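Only one protein chain is missing; all other protein chains are in place.
Take a look at subunit A:
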(Lines give C-alpha, C1' and ligand atoms only; values in the text may rest on other atoms or scores of the structure.)
Protein backbone atom coordinates (compact mmCIF):
# COMPACT_ATOMS: atom_id res chain seq x y z
CA UNK A 1 0.00 0.00 0.00
CA UNK A 2 1.34 3.33 -1.02
CA UNK A 3 -0.15 6.78 -0.55
CA UNK A 4 1.78 10.01 -1.00
CA UNK A 5 0.09 13.39 -0.78
CA UNK A 6 1.96 16.37 -2.15
CA UNK A 7 0.38 19.75 -1.49
CA UNK A 8 2.62 21.57 -3.92
CA UNK A 9 1.61 19.45 -6.89
CA UNK A 10 3.28 21.71 -9.43
CA UNK A 11 6.60 20.42 -8.11
CA UNK A 12 5.97 16.94 -9.45
CA UNK A 13 4.90 18.42 -12.77
CA UNK A 14 8.18 20.32 -12.99
CA UNK A 15 10.20 17.23 -12.05
CA UNK A 16 8.64 15.28 -14.89
CA UNK A 17 9.28 18.07 -17.37
CA UNK A 18 12.92 18.04 -16.26
CA UNK A 19 13.56 14.35 -16.85
CA UNK A 20 11.11 13.05 -19.44
CA UNK A 21 13.25 13.99 -22.43
CA UNK A 22 16.35 12.35 -21.01
CA UNK A 23 14.80 9.06 -19.92
CA UNK A 24 11.84 7.27 -21.51
CA UNK A 25 11.01 4.65 -18.90
CA UNK A 26 12.14 4.48 -15.29
CA UNK A 27 11.43 2.84 -11.97
CA UNK A 28 10.28 5.13 -9.17
CA UNK A 29 11.53 3.66 -5.91
CA UNK A 30 9.58 4.26 -2.77
CA UNK A 31 10.75 3.66 0.78
CA UNK A 32 10.19 5.09 4.24
CA UNK A 33 12.83 7.76 3.52
CA UNK A 34 11.27 9.06 0.36
CA UNK A 35 10.27 8.86 -3.24
CA UNK A 36 13.27 8.48 -5.52
CA UNK A 37 14.38 7.60 -9.00
CA UNK A 38 17.66 6.69 -10.61
CA UNK A 39 17.84 6.20 -14.36
CA UNK A 40 20.30 6.40 -17.21
CA UNK A 41 19.62 7.67 -20.70
CA UNK A 42 19.59 5.02 -23.41
CA UNK A 43 23.21 5.57 -24.37
CA UNK A 44 24.42 5.31 -20.75
CA UNK A 45 26.14 8.65 -20.89
CA UNK A 46 23.94 10.59 -18.48
CA UNK A 47 22.18 9.64 -15.28
CA UNK A 48 19.43 11.35 -13.33
CA UNK A 49 18.95 10.88 -9.60
CA UNK A 50 15.86 12.32 -7.97
CA UNK A 51 14.96 12.38 -4.29
CA UNK A 52 11.79 13.72 -2.73
CA UNK A 53 12.07 13.11 1.02
CA UNK A 54 9.06 11.79 2.88
CA UNK A 55 9.04 14.86 5.19
CA UNK A 56 8.16 17.03 2.22
CA UNK A 57 4.85 15.27 1.70
CA UNK A 58 1.79 16.20 3.71
CA UNK A 59 0.93 12.54 4.08
CA UNK A 60 3.38 9.74 3.33
CA UNK A 61 2.57 6.09 3.65
CA UNK A 62 4.83 3.41 2.20
CA UNK A 63 4.75 0.04 3.97
CA UNK A 64 7.73 -1.54 2.25
CA UNK A 65 10.39 -0.78 -0.33
CA UNK A 66 8.72 -0.95 -3.69
CA UNK A 67 9.43 0.21 -7.19
CA UNK A 68 7.00 1.25 -9.87
CA UNK A 69 7.99 1.17 -13.52
CA UNK A 70 6.53 4.06 -15.44
CA UNK A 71 6.74 5.49 -18.90
CA UNK A 72 7.71 9.08 -18.18
CA UNK A 73 6.08 10.42 -21.34
CA UNK A 74 2.75 8.94 -20.29
CA UNK A 75 3.19 10.05 -16.70
CA UNK A 76 3.89 13.58 -17.90
CA UNK A 77 0.74 13.50 -20.05
CA UNK A 78 -1.32 12.70 -16.96
CA UNK A 79 0.37 15.24 -14.70
CA UNK A 80 -0.21 17.92 -17.32
CA UNK A 81 -3.90 17.45 -16.58
CA UNK A 82 -3.33 18.67 -13.02
CA UNK A 83 -3.68 22.38 -12.32
CA UNK A 84 -0.64 24.25 -11.04
CA UNK A 85 -2.23 24.80 -7.61
CA UNK A 86 -3.62 21.28 -7.33
CA UNK A 87 -2.73 18.85 -4.57
CA UNK A 88 -1.43 15.61 -6.10
CA UNK A 89 -1.80 12.22 -4.38
CA UNK A 90 0.00 9.13 -5.72
CA UNK A 91 -1.66 5.84 -4.79
CA UNK A 92 -0.92 2.20 -5.51
CA UNK A 93 -2.12 -1.07 -3.98
CA UNK A 94 0.07 -4.11 -3.37
CA UNK A 95 0.21 -6.38 -6.38
CA UNK A 96 -1.61 -3.87 -8.53
CA UNK A 97 -0.41 -3.18 -12.04
CA UNK A 98 -1.57 0.42 -12.04
CA UNK A 99 -0.80 3.62 -10.17
CA UNK A 100 -3.38 6.32 -9.46
CA UNK A 101 -2.75 10.06 -9.54
CA UNK A 102 -5.41 12.07 -7.77
CA UNK A 103 -5.63 15.83 -8.36
CA UNK A 104 -7.59 18.04 -5.92
CA UNK A 105 -8.19 21.67 -6.68
CA UNK A 106 -7.26 24.01 -3.78
CA UNK A 107 -10.91 24.80 -3.12
CA UNK A 108 -11.78 21.08 -3.11
CA UNK A 109 -14.47 21.59 -5.73
CA UNK A 110 -12.81 19.47 -8.38
CA UNK A 111 -11.29 16.04 -7.84
CA UNK A 112 -9.81 14.00 -10.68
CA UNK A 113 -8.48 10.44 -10.69
CA UNK A 114 -6.02 9.28 -13.33
CA UNK A 115 -5.00 5.64 -13.37
CA UNK A 116 -1.87 4.68 -15.29
CA UNK A 117 -0.59 1.24 -16.26
CA UNK A 118 2.74 0.25 -14.75
CA UNK A 119 5.55 -1.39 -16.71
CA UNK A 120 8.20 -4.01 -16.06
CA UNK A 121 11.50 -2.27 -16.46
CA UNK A 122 14.87 -3.88 -16.12
CA UNK A 123 16.90 -1.10 -14.65
CA UNK A 124 20.52 -1.07 -13.74
CA UNK A 125 21.30 0.75 -10.54
CA UNK A 126 24.68 2.40 -10.49
CA UNK A 127 26.54 2.87 -7.26
CA UNK A 128 27.49 6.51 -7.17
CA UNK A 129 30.68 6.91 -5.19
CA UNK A 130 30.94 9.83 -2.79
CA UNK A 131 33.71 11.88 -4.24
CA UNK A 132 35.69 14.95 -3.31
CA UNK A 133 35.30 17.36 -6.16
CA UNK A 134 38.11 19.56 -7.42
CA UNK A 135 35.79 22.46 -7.98
CA UNK A 136 32.22 23.35 -7.06
CA UNK A 137 30.44 26.22 -8.77
CA UNK A 138 27.12 27.58 -7.50
CA UNK A 139 25.36 30.02 -9.77
CA UNK A 140 21.89 31.24 -10.74
CA UNK A 141 20.19 28.45 -12.65
CA UNK A 142 18.76 30.79 -15.28
CA UNK A 143 22.27 32.05 -16.04
CA UNK A 144 23.54 28.51 -16.55
CA UNK A 145 20.59 27.69 -18.82
CA UNK A 146 21.28 30.82 -20.88
CA UNK A 147 24.95 29.93 -21.29
CA UNK A 148 24.21 26.38 -22.42
CA UNK A 149 21.60 27.56 -24.89
CA UNK A 150 23.87 30.24 -26.33
CA UNK A 151 26.86 27.95 -26.69
CA UNK A 152 24.79 25.24 -28.37
CA UNK A 153 24.12 27.63 -31.24
CA UNK A 154 27.86 27.77 -31.93
CA UNK A 155 29.18 24.27 -31.17
CA UNK A 156 28.37 20.75 -29.95
CA UNK A 157 30.60 20.54 -26.92
CA UNK A 158 31.42 22.80 -23.99
CA UNK A 159 34.71 22.94 -22.16
CA UNK A 160 34.12 23.93 -18.55
CA UNK A 161 37.30 25.06 -16.83
CA UNK A 162 37.68 26.38 -13.32
CA UNK A 163 40.75 28.39 -12.41
CA UNK A 164 41.60 31.08 -9.87
CA UNK A 165 40.15 33.62 -12.31
CA UNK A 166 36.71 32.06 -12.34
CA UNK A 167 34.75 29.54 -14.35
CA UNK A 168 35.02 29.52 -18.12
CA UNK A 169 32.57 27.94 -20.57
CA UNK A 170 33.93 27.66 -24.09
CA UNK A 171 32.97 26.08 -27.35
CA UNK A 172 34.11 25.94 -30.93
CA UNK A 173 32.16 25.30 -34.11
CA UNK A 174 32.25 25.76 -37.86
CA UNK A 175 31.44 29.46 -37.62
CA UNK A 176 33.87 30.33 -34.85
CA UNK A 177 34.49 30.12 -31.13
CA UNK A 178 32.89 31.41 -27.92
CA UNK A 179 34.18 31.92 -24.38
CA UNK A 180 32.10 32.98 -21.38
CA UNK A 181 33.87 33.70 -18.10
CA UNK A 182 32.03 34.11 -14.80
CA UNK A 183 33.84 35.55 -11.79
CA UNK A 184 32.99 34.91 -8.19
CA UNK A 185 30.36 37.46 -7.18
CA UNK A 186 28.89 37.49 -3.68
CA UNK A 187 27.97 41.16 -3.43
CA UNK A 188 24.41 40.82 -4.62
CA UNK A 189 21.06 41.86 -3.18
CA UNK A 190 19.61 38.37 -3.16
CA UNK A 191 21.68 35.34 -2.14
CA UNK A 192 20.37 33.27 -5.06
CA UNK A 193 21.95 35.66 -7.53
CA UNK A 194 25.45 34.99 -6.24
CA UNK A 195 28.12 33.08 -8.11
CA UNK A 196 30.28 31.14 -5.69
CA UNK A 197 33.32 29.19 -6.80
CA UNK A 198 35.08 26.77 -4.47
CA UNK A 199 38.25 25.43 -5.99
CA UNK A 200 40.74 22.95 -4.55
CA UNK A 201 42.45 22.29 -7.86
CA UNK A 202 42.04 23.77 -11.32
CA UNK A 203 39.99 21.49 -13.55
CA UNK A 204 38.95 21.44 -17.18
CA UNK A 205 36.49 19.00 -18.74
CA UNK A 206 34.61 18.65 -22.02
CA UNK A 207 30.91 17.74 -22.26
CA UNK A 208 28.28 17.32 -24.94
CA UNK A 209 26.04 20.40 -24.92
CA UNK A 210 23.04 18.34 -25.99
CA UNK A 211 22.93 16.76 -22.54
CA UNK A 212 23.65 19.99 -20.65
CA UNK A 213 20.71 21.60 -22.40
CA UNK A 214 18.53 18.70 -21.44
CA UNK A 215 19.54 19.15 -17.76
CA UNK A 216 18.60 22.83 -17.79
CA UNK A 217 14.96 21.76 -18.21
CA UNK A 218 15.09 21.52 -14.39
CA UNK A 219 15.67 25.27 -14.09
CA UNK A 220 12.07 26.00 -12.89
CA UNK A 221 12.71 23.79 -9.85
CA UNK A 222 15.40 25.96 -8.32
CA UNK A 223 16.88 29.44 -8.52
CA UNK A 224 20.40 28.13 -8.20
CA UNK A 225 22.36 25.28 -9.70
CA UNK A 226 25.48 23.60 -8.35
CA UNK A 227 28.03 22.17 -10.74
CA UNK A 228 30.64 19.83 -9.21
CA UNK A 229 33.67 18.95 -11.29
CA UNK A 230 36.60 16.60 -10.93
CA UNK A 231 38.96 15.46 -13.62
CA UNK A 232 38.10 11.92 -14.67
CA UNK A 233 34.72 11.91 -12.96
CA UNK A 234 31.25 12.59 -14.31
CA UNK A 235 30.11 16.15 -13.67
CA UNK A 236 27.20 16.59 -11.26
CA UNK A 237 24.62 19.26 -12.05
CA UNK A 238 22.36 19.60 -9.03
CA UNK A 239 19.08 21.47 -8.62
CA UNK A 240 17.87 21.56 -5.01
CA UNK A 241 14.15 21.14 -4.53
CA UNK A 242 13.15 23.36 -1.61
CA UNK A 243 12.61 21.46 1.66
CA UNK A 244 12.23 18.17 -0.21
CA UNK A 245 15.36 16.94 -1.84
CA UNK A 246 17.13 17.32 -5.13
CA UNK A 247 17.42 16.38 -8.75
CA UNK A 248 20.98 15.54 -9.80
CA UNK A 249 22.25 14.94 -13.29
CA UNK A 250 25.51 13.08 -13.88
CA UNK A 251 27.23 13.31 -17.23
CA UNK A 252 30.28 11.38 -18.40
CA UNK A 253 32.90 13.70 -19.86
CA UNK A 254 34.26 13.46 -23.36
CA UNK A 255 37.56 11.66 -23.31
CA UNK A 256 40.39 13.54 -24.95
CA UNK A 257 41.77 11.25 -27.60
CA UNK A 258 45.40 10.58 -28.36
CA UNK A 259 46.27 11.21 -24.75
CA UNK A 260 49.27 8.92 -25.04
CA UNK A 261 50.74 10.97 -27.82
CA UNK A 262 50.22 14.40 -26.30
CA UNK A 263 51.32 13.51 -22.81
CA UNK A 264 55.07 13.71 -22.37
CA UNK A 265 56.63 10.30 -21.88
CA UNK A 266 57.90 9.83 -18.36
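Note that in this section a residue touches a chain if its C-beta (ideal position, glycine included) is under 8 Å from a C-beta of that chain, and two chains touch if they have at least 3 such contacts; residues count from 1.
As a working rule, contacts and distances are computed from a predicted model.
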{"item": "Chain not displayed: protein name in its UniProt record (\"DNA-directed RNA polymerase subunit\", \"EKC/KEOPS complex subunit CGI121\", \"Flap endonuclease 1\" or \"U3 small nucleolar RNA-associated protein 22\")", "value": "\"Flap endonuclease 1\""}
{"item": "Of A:56, A:140 or A:234, the residue in touch with the unshown chain", "value": "A:234"}
{"item": "Touching residue (missing chain; options A:69, A:83 or A:166)", "value": "A:69"}
{"item": "In subunit A, positions touching the absent partner", "value": "2, 27, 29-31, 40, 42-47, 64-69, 92, 94-97, 118-120, 123-129, 156-157, 208, 233-234, 250, 252-257"}
